[in-house]
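Missing here is one protein chain; the remaining ones are kept as they sit in the complex.
Right, chain A next:
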Amino acid sequence: MRAVSGPGASNVGVDSVISRLDYEQNALHHSCLLVLLRGVGPSRARILQRAFEKVRRVNNIKVTDSSGNVRNVYFRFIHDHPVEHNDWGDFQTHRRLLGLVTIGKFDNQTELNELCRHHESLKVRYGSTLYESRAIFFGPDADSNSIINHQMKDGLSVVDNKHAVLQTIGEHGVRPDTGTKECQPGRIQDEYTTPSNFKSQAFFYREQDSCVDLEARIGDFLNALFWVLESRRLERSREKAEKVSLLLAPFEKRDFVGLDMESRNNRKRCVGRVMKNLADLSLQAGLLDEALSLYHNANETLRSVGDSLWVGASEEGLCAASAVILYPQMREIETLHRNASLQETGTSPLRKTPEKWRASDATKKINVTAATTTDALTSHSSSCSSVSSILTNNSSASGTPTTSTSSSSTSTISAVAPMGHRNGELPGNILKPEEIPNYYRKAIINYSKYRHAATIETEAALKATRICIEQNSPLDVAMFLQNILYINLSMSEPERVKQFEIITELYQQIGYQRKAAFFQRLAALKHVHQGSQAPDWTQSYRLLLGSFTGYLLSLDSLEVLENAAGWPALQIDLLQSLITAARRLGHSALATRHMTFLLQTQWGNMTATEQSEMAVQLQNLSAQCEGSPVPLVLENGTVIPPANLTDLPYCMKVVVKDLPPHLRPQRIKIAKADSGPFLFTPIHFNSVDSRDKKKNKNKIAFLWVQSDLCEVCVTLRNPLPFELPVTDMRLLTNGVVFESLPQTIILQPHAPTHISLHGTPIETGQLDLQGYSTHTLGVKSNCRLKHMRGRNLPPNYLVEVIPALPRIAIKTSLPQTATFSNMSRADIVVTSASLTLYNGESSSCTITVRNESDTLPLEHLEVSINSNVEQELQKKMFRIDDKALQAQLPVAPLSTIEFILHIYADADFVCPLPPAAGSVHSNSGGASNEHGASSLSPYSNMSGHASLPMRVGSPDHRRQQESQNLNVRSTLSGAQQSLASLNVQPGAVGGLPNLRPAQSSQHIEAQLRLKYSGGEALVAGYCRQCAVSFNLELLPSAQITSWDVLPAEIASQFYLVLDISNLTAQEMSLNYTDNKNILIEAKESCRVPIPVDRCSLEQVCIARAAEVAENLERELCFRTQLLSFSDALSKLCSTHIAERVKINWLLTGTDIKGVASLRGIVLSHEMVDLTTVSPIQWYISFQDAPVQPHSEMTCTVGQRAQLSISLTNQSLQPLKNLVLTIKFYQDYLNGMENYNLETRVAISGPNRITIPVLEKSAQSQHNCSVIFFTPGRFKASIECATRPQQQGSGILTRSCPEATKLSQLETLSSPSANLNTLSASSLDEQQPHVWKFIPPIEVTVMEP
């Protein structure tokens, strides 16, 4: 068969092959009439854009033909049309250029002439096929036109085609030769004339004209075209089958030379080809049904003669005709797709997944299955792009095209076609949608048999692809596109690139991003092919960038890292190609950016060597252009977002540092508003607070201060094997204005390095620390914490910045200490002072405070002392005149104030000496006891009698403050059996420091804390705190080692006898009363008597009442610690003594002096009785003469002497169980007293009188007579003793008062009847008391 000429068989000149592919073609273009729309003249096309749009919009007309059918005729406007394409016009009629419209703008006559010339030359070029032409001219605006050309000529130039077309037009009478109607006043065509050789119809408009009638005119023009076409069709259809000539494809011309055209086969061939040609014309003329059947017939006829090329053409025509019916919406897609693809490039590639497309695909499939019967409807609604579907739905809903305006004619009109078909049936011979690809496949196979039909084949494949896209069968799309590559089409490199780009675009349409990327990359590489003469790096770069999507890359490095998807090897390669392209383009900023991107995103996918190589490359690139974190905008508007090297160096830890302790801001404590009776409640009524806290998890707990240097510590690691210099590291912040200080560092390979980044907040408010910026490898990066992955870093830190606070410097007048304080909050100490004092000595320290801030005054200063001694004692030791201090405020900037701190070395002077120091009365019993005493004394706060043997009740109670368990038997000097009941409460001793060895030197640490503030921060309630640490060394001075109370000569006084030792190394002068001084050698002691006034009875009463009340209260409260009864009276006496007795000491030879107080002295009951004024007032008369103190009384031997004793109860309470005892004795004045005077004196009546009760203010009288048998000096001791009520335990009570109390407690706790009476009585009453008549009566007995 002749027709089946193999690809190599017909080696006709290449000129017959269509040189340029029309990549934009789709199946529907088969039905369009081709019109060339061209702008002419100087490049002002943009001004005329509106006109272009207007013309372009009229791409469809409806014509009612002679038989009354409405024909839908479509037109395709193109910019450019190679003349060779016309040669294929016989093969496929839609390839013929039928119309010409030129649009031009002129300013003067010459330009107009030029435009006309252009138009004419185009007419000539396409003369062979052109039916009709129009020119649209835009002239200058009327007002600007000064010269009015009056050369009136008929503006209308008659269309004059050389062909018979003119006649045809004439025949039909359609031609609008009424151009003369356009004559209006001031018409532009009146001013300018077209040259005589310009024979086309021209429309003149002003530049600013709205061209209202342009569309109508174009419509007329298109009508004209249609009618010419229609006439052609009719002509063709009327041709006799026998007479038809053979239609040829351009390359076939030589194949049929010399063949017998009359053979049956060839005859058939001719008929078939003509039929196919007629079908093409019918399709163009809007006769779809006719076209379909003609195509079918032609297909059959041609196939029977084996005319493969034309069989293919008829198959393609069949597909086209079917597609026109099935997919009318494709007409809009053509324009809409372009926009859609634009949008796609605008959105982020990684976010946009192919699934989106696929989702619509799925729904479409459902639609297909659901509505297989109504193919047209289905295909109509299942448009590819959502936009178009909305459009079509819209139009179908509207129903009639008339609802929309004429300007949007295309969309509405296109929707009419299927509707018309839906009303009527679809033509029976239409191809089913699923058949179309098959037919295309067949057509392509047929075409592929001819080498010269490669272009046709390619175009057919593209058309098929577009149909398949419309049908949503991506695999078919892939198949057809794949096929395109196999077509052996000789094309230039740019052509090939273009082809790749088209393929890319089509793949993108079906969501095959990878395929698309593959071809895009190929196209990019083709642009800069090695053999290429003029490598186009710009295009290459653009395409490479475009292929990012397919490789799951995004321009934004963050996104890439987030997704961490894709094919690392390919991504790296692509990026490297991109970098090369950018470099070759000379755009080093871009190259640097992409290199940074590569390092940032692909770090994990590279080997260590690659990493360092890339890093070096980046360094080289950035040497040309430094990278900075700003977006780069390409010429085409693409924005390349910044790439930051967040992990180079790798940040391991970020620590936001608080200010140094002494600069740390604190809240000034204000009296807290009473928030209810509960100290703590888990329920938060103002839950706003807690919610706020939850919200700001990254909120830093501490505060920063405005214009104070702040610090953030960052730990960095250099992952590169070489030294990495990082310069200009700064903190990145948000919110408050923050001045960061740059930091430069050189990081050693792989070693973690700590770096402190500093900065100063300039404003107050919330500071948002986001990260830091670096400048490394020549690239500036903003490393934000939120972008650092794989570490447990918060996205940011929020720090509250408070208003600026003043800053102070402190100096003291004392020398600084060498040692550091180990007290709590030692961190706020800014300076220290040390001082050594003897116990009881006073000193002072001047503290200078300087306000160091330049601007802020110091308005608030609060001084407090904190020490390791108790509060009470501390108050005595340190004293500041707060008022004087406050008066000095405010302190102006850079000025100073001073204040004085008074220090008094308070110590416990009343303290027994350890045995080593030597005691006055070393009649100690047992070393162990001694030891016990000495070790106990510090704990028990009470000083018993120094060298007394002490028995430790229980060692476990050593640390107890209560000393009830200690039984101290005093065997003190006067051989007087005194029982020291040592139940002294700690409070009673007045806050003596515990564990305070008084004998050795003692260290006291104290902090003088200053809270200060000023300016706005004060208003906001913030202050700073700093401290001065004081180190006080207290040396022992005088020490009272033991004491006793002796009755004085007068009843209102008593003698306090003290053993005072000098513990210093110097001689001490002791002033113990107003005028008595004593010198004590170093380490010596001496005994001094001090007369003291007795404690008045009123005080005793008050004390007792208090005690009773306390006891009652205790009992009511059921306290368990009932053991801690306080001996109010003893306390009272102790303070009484402490108040009155002050011992001033002075170290002779120095001016060191001090005062020793007797605070904390503990008295036994006997001592107490002596100390207080006796409740019994004695009135004693001897021989009827009242006894005066120290008065001499005489009587004679053997003579009766009357002794009358009268007792009055002065106290407020009745005294019970009083025993009045009268004893005579002889005092030998050598310490010996002889009571055995049975032979020397006799008393008439009892010498022991019991008085059961002595009521308040009551008097009791006792008279007796005394007879002395021998002369001499006698003394009478008259005493009144009370005994506790428990008679049975009387002895026990005497020896062990504790036991008494314990037993009493037992009774207290038992529900006995006498509970109340017992508990109500004071402890004192339950103690045995002895009141003596002081001084004893002295009687001198003389010989008669």
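Assume a contact is a pair of C-beta atoms (placed from the backbone, for glycine too) under 8 Å apart; a residue touches a chain by one contact, two chains touch by 3 or more; residues count from 1.
As a working rule, contacts and distances are computed from a predicted model.
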Please identify the absent chain by the protein name in its UniProt record; candidates are "V-type proton ATPase subunit a", "CHCH domain-containing protein", "Geranylgeranyl transferase type-2 subunit alpha" or "Trafficking protein particle complex subunit 2-like protein".
"Trafficking protein particle complex subunit 2-like protein"
Chain not shown: contacting residue from A:226, A:537 or A:551:
A:551
Per the touch definition above, residue among A:475, A:746, A:1019 or A:1109 touching the missing chain
A:475
Among the options A:63, A:78 or A:485, the absent chain makes contact with A:485
Thinking of the whole complex, not just what is shown, which of A:513, A:1042 or A:1157 touches the missing chain?
A:513
Residue of A:573, A:610, A:1049 or A:1139 touching the missing chain in the full complex
A:573
On chain A, residues whose C-beta touches the chain left out of the figure:
354, 358, 474-475, 478, 482, 485, 507, 511-515, 517-518, 521, 551-552, 565-570, 573
